[in-house]
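Structure record follows, encoded as C-alpha cells.
Showing chain A:
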Amino acid sequence: MKYWRKPLDSDRKKAPHGNVHVIFERCKGCGFCIAYCPRQVLEVSTEYNRKGYHPPVVAHPEKCVNCRLCEALCPEFAIWNTLDEVPSVE
Partner candidate 1 sequence: MNQRPRGPVLTGAHYLDGDHACAEGAIAAGCRFIAGYPITPSTEVAERLAERFPRIGGTFIQMEDELASIAAVLGAAWGGARAMTVTSGPGFSLMMENIGLGVMTETPCVVVNVQRGGPSTGLPTLTGQQDMMQARWGSHGDYEIIALSPSSPQECFDLTVTCFNLSEKYRVPVMFMMDECVGHMTEKVVIPEADTIDVWPRRWYRGPRDKYLPYAPDKDGVPPMIRAGDDHRVHITGLTHDARGYPIINAECQQICVSRLTDKIRDNADDLVMVKEEQLRGADVVVVAYGISARVATKAITDARKKGIKVGFLRLITVWPFPEKKIRDLAGKVGCLVMPEINLGQMYREVERAAAGKCRTMLVPHCGGWVHDPEDILKAIIEGAK
Partner candidate 2 sequence: MNPNQLLGKRGTADAHPMEDFLRMDRMPHIWCSTCGLGTCLTAFIAAAQESAIPREDIVVVSGIGCTGRAAGYLKYDSFHTTHGRAIPYATGLKVANPRLKVCIISGDGDLVSIGGNHLIHAARRNMDLTVICVNNFNYAMTGGQAAPTTPQTAIATTTPYGAFERPFNIPFLVDSCGATYVARWTALHVRQLTIAIKEALLHRGFSFIEVISPCPTVYARRNRLGTGLDLMKFYHDHSITKNFASTRECDIKFQQDIVVGKFVQREEPTYLDAMDAQMKKTLGAKFVPYVGPMDPNSERTKSDART
Partner candidate 3 sequence: MEIKVSGFGGQGIIRIGMILGKAAALNDNKSATLTQSFGPEARGGACSAQLVVSDAEILYPYLTVPDILIAMSQEAYEKFEPELKEDGILLIEEDLVKPHPVRGHIRQYAIAATRIAEKLGNRLYANFVMIGFIVAITKVVPKQALLDAVPGTVPDRLLQKNIDALEQGFVLGEQKLAEAK
C-alpha cells in the first residue's frame, strides 16, 4: 500500500538537499541504491569500473533530499550523502 500526500507545512519547511558521493572503484554494481532511491537521483552508468561493474551515476543531483537510504543499503560502503548547507527549494 503506497500513497503520497503533500505535507501541510511544505510551504514553510524546505526539504533538505544532499550531495551524493560515489566511490566509483569500490562499487560492485548491485544496483540497490538506484532501485531504492525514493527520488530517482541515481542511474546506472554506462562505464565499467576496474572490477567490471557499472557503478551508479548521480543523474539528478538536485533531487536528493539527503535521506541516506542509498548509504544504508549499499553493501560496499561505496555511496554516501552529505548535507548541503543551503536547502534547495523545490
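Please note the rule applied: a residue touches a chain if its C-beta (ideal position, glycine included) is under 8 Å from a C-beta of that chain, and two chains touch if they have at least 3 such contacts; residues count from 1.
As a selection rule, all candidates are chains of the complex that A comes from, given by their letters.
Quantities reported herein were computed from a predicted structural model and do not represent experimental measurements.
One chain among 1, 2 or 3 touches chain A in this complex, and its number is 2.
Per the touch definition, chain A reaches candidate 2 in the complex via residues 19, 21, 23, 26, 28-32, 35-36, 53, 66-69, 71-83.
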